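Every protein chain except one is present and positioned as in the full complex.
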Amino acid sequence: MATQAVKAKPRTFASLFWRRLKRHRMAMAGLVVIVLLILMAILAPWIAPYDPTAQPTGEDVGQYYFNPPSREHLLGTDDLGRDVLSRIIYGSRISLLVGFAVAFSSVILGTIMGTLAGYFSGRPLRFYLGPLRREREGFYPWGFALWRVLSWFLYYGALYQVLSIAWTLAEDGVRAGSVGSYLGFGLTLALVLWAAWYGLKGQIRLDLDVAISRLIDFMLTIPTLPLLLVLSALLRDPGVKVGQWAQGVFGDAASVFIIITILVLFGWLGTARLVRGNILSLREQDYATAAQALGAADARIMFRHLVPNTIAPLIVQATLQIGGAILVEAALSFLGFGIQPPVATWGNMLTNAQEYIFTAPWLALPPGFMIFITVLAFNYLGDGLRDALDPRSRL
Amino acid sequence: MFAYTVRRLLQMVPLLLAASVVIYALLALQPGDPLEELKRQNPRMTAEQFEALKRAYGLDQPLHIRYFKWLSRAVRGDLGYSRTYGIPAAEYIFVQRLPKTLILSGLALTLALVVAIPVGIFSAVRQYSLADYAITFLSFVGFSMPVFFLGILLLYLFAIWLPDHIPGFPRFPTGGVPGVLPEDVRLGNVTLWGFLGQWAWHLILPVLALSSLQMAEWTRFMRASLLEVLSQDYIRTARAKGLSERVVLYKHALRNALIPIVTLVGLAIPGVLGGATITETIFSYPGMGRAIFDALVEKDYNVAMAALAFLAMMTALFNLLADLAYAVVDPRIRYS
Partner (left out) sequence: MRKVGKLAVLGLTALGLALAGPQDNSLVVGASQEPRVLAGDFLSVISNQAIKSEIEGYLFAPFIGFNADSQNFPVLATEVPTQQNGRLRVTDIGGGKKRLEMDLTIRPDARWSDGKPITTEDVAFYYEVGKAKGMPVLNPDYWERVQLRVRDARNFTVIFEPAYYYDTYGGTYGSPIGYAPKHIMGPEWEKVKAAARNLDPDKDAEKLNELYRNFFLKFATPQALNRGAMVYSGAFKLKRWVPGNSIEMERNPNFPIKPEGGESRYVQKVVYRFIQNTNSLLVAVIGGSIDATSSVALTFDQGRSKQLTSRAPGRFDIWFVPGAIWEHIDINKFSNCQQVKDLGLDDVRTRQAILHALNREGLVKAFFDGLQPVAHTWIAPVNPLFNPNVKKYEFDLKKAEALLAQMGWRKGPDGILQRTVGGRTVRFEIEYVTTAGNAIRERTQQFFAEDLKKIGIAVKINNAPSAVVFSDDYIQRASECKWTGMFEFAWVSSLQEDGGLFQYKNLNTGAILVPTKENNYQGQNIGGWRNDEFDRLTSQGVLEFDENRRKQLFARAQEIWAEELPALPLYFRANPYVVRQGLVNYVASAYSGGYGYPGWNAWEIGWASRGAVKKWDQAKYALSVK
């Protein structure tokens, strides 16, 4: 055994990882499916047999509606005679974009927030000194100064952002001249000023965990449905600049951007809580203490030693979230906040098909199956990734 | 621990106040006025008559006055009247809807847990066995299946297709609640068992549809989490000590593997109270999810406010409970 290990060529982490992943057959199958899906999304204009929005023309077009699968239309036609296969192919673009963007952003955001909260929980002084500090150093002026500047910049930058958004809303007046908007802005201003003063005065006592955890609790208490209704009304009001800004920057993709933002806004909470819990217990483990004693900076301990140890549930979470985001996009179309027609997404196709579940049951199968197969592929890939990343798993 | 609990409870007060302000503001900002629909239905109403109607519903006052009025009544337990049902909002939400939701979602949650934990353990212990592959596949099917698709599928299968094609197959109810009231048991119209039986009969399909997602998700999590724990050094040590696999698994591994599940369940409970809008819609079940959705659509803001504020409170409470449960199951976590 020992001689074998000596003789073996030194392997990089990447090649080891790839070798392990390759052995997981279902994960490889998942990877292949995902690559195929991405290719399908990119190559949509070349592989789709028809224009996804083209409707049949001429006399008696009704005969082309709700056609069951046939040779010309492999998956049949929908409620306007459009080719379902082509719509599925084009639909992959937005569905995958939403799924990837949401899962990726919320897992990153959630991990950062959860790690910070978990690691600094009950250690306000350590947070005040900054994550660049090493245990053995008594005083480290440059790292400390850098951290102070950075944290002030982040903190007051965030406060400024809150204030400016509140001002945009109040300035244009959700209801022009209403007492409500003045009051709302006044309230925000007071809160921001208080937070700014607190930042100056009491930051040294700030337990970051309390701040982040209470923020999560607060976010969890905000009901999504009324928020969506309000946003939808605000963003279409020509008097409110936020909507115009989104339209101007993203053009037709504005609704996609808005949906991604909303999903991320509420998507990171679960991940953050999960990571926080894990970090809380991991930071007490011997190897964390050891790394500290050896003089590793807090940032290194967090992201080099602790985060990789939470990777297993994280990857499961991320793969779940991709599927979840695709499904939520479907639910949003169901409530009328989805992507505007005639653009196809799997979500709005499935929602639309539900309306015709008795007239044309086959319409629900393709988008349902695509969502299913995508989620399945991501889950198997996640499964394989977890095993490949985990040095202790028995492969 | 006690001090920590008390501090967290105290922290909940400003949190809930802030949440109630935000929710109230969100509802006040909702596009449209609760009375606009009435005005549209009766175009002959003059501006003065409309103003009088607004006064009658207290909608003529500015937002902050309305909020403080609501708050001062709410702390005294008066949540106002439902505009569309005419009964007190509290009665509508807590007496008519919440118990029904507790029955449906509670059963679904219990079913999901009862299935997910043992199946997840089994799947982890037999990692890479045929059974593990089958369970993995099934749980993936479970959470990649959109709930409304599954619901309609179940309905179609058990209420139409199977009874039509298999003679003697019982036709499942298409939704709603059974036509027996609790008083019927008291009056002797139906036995207690008959009453419960009818409820169970109506609840089978919705509970199945509702629990499938969580069952699948928790099975996955249970498996992943147990595998994670099983690969840790102390388990190897325990095994090396010669402890039986049974003891290693149930005494050493399981306790730690349950930690993430505790979080998940804690986070799921407020969702349970909030009802399941889609499942409730498909099965015409009068629960909280549907109540909130309808209240928003019909702009019945007293009801929406009562329900949403209640949910906010429960969310905060169960977050705290999840954190505390954490400390109970994981001795490494110390709260001070």
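Assorted remarks:
Order of writing sets the labels: A and B. Residues in every chain begin at 1.
In this text, contacts are C-beta pairs under 8 Å (C-beta built on N, C-alpha and C of every residue); 3 or more make two chains touch, one makes a residue touch a chain.
All values derive from a computational prediction rather than experimental measurement.
Among the residues B:Met1, B:Ile87 or B:Leu192, only B:Ile87 touches the chain that is left out of the figure.
Considering B:Ile65, B:Ala131, B:Ala200 or B:Val328, the position touching the chain not shown turns out to be B:Ala200 (whole complex). By the touch criterion stated above, the residues of chain A touching the omitted chain are 53, 55, 57, 59-62, 65, 79-80, 175, 229, 232-233, 236-238, 334-338, 340-342, 352, 355-359.
For chain B, the residues in touch with the chain missing from this view are 30-33, 36-38, 40-47, 49-50, 52-53, 55-58, 81, 84-87, 96, 100, 152, 155-156, 159-160, 163, 170-181, 194, 197-198, 200-201, 281-286, 290, 296-297, 299.
As a convention for this text, only the chains that are shown with their structure count from here on.
Those residues of chain A that touch chain B in the shared complex are 26, 122, 174, 178-180, 183-184, 187, 210, 214, 216-218, 220-223, 225-227, 229-230, 232-233, 270, 273-274, 277-278, 280-281, 284-285, 312-313, 316, 320, 323, 327, 330-331, 334, 350, 354, 357, 364, 368, 371-376, 379-380, 383, 386, 390, 392-394. By the touch criterion given at the top, residues 11, 15-16, 18-19, 21-23, 25-31, 62-64, 127, 133, 136, 140-141, 143-146, 148-149, 152, 156, 217, 220-221, 224-225, 227-228, 231-232, 259-260, 263, 267, 270, 278, 292-293, 296, 304, 308, 311-312, 315-316, 319, 326, 330, 332-333, 336 of chain B touch chain A in their complex.
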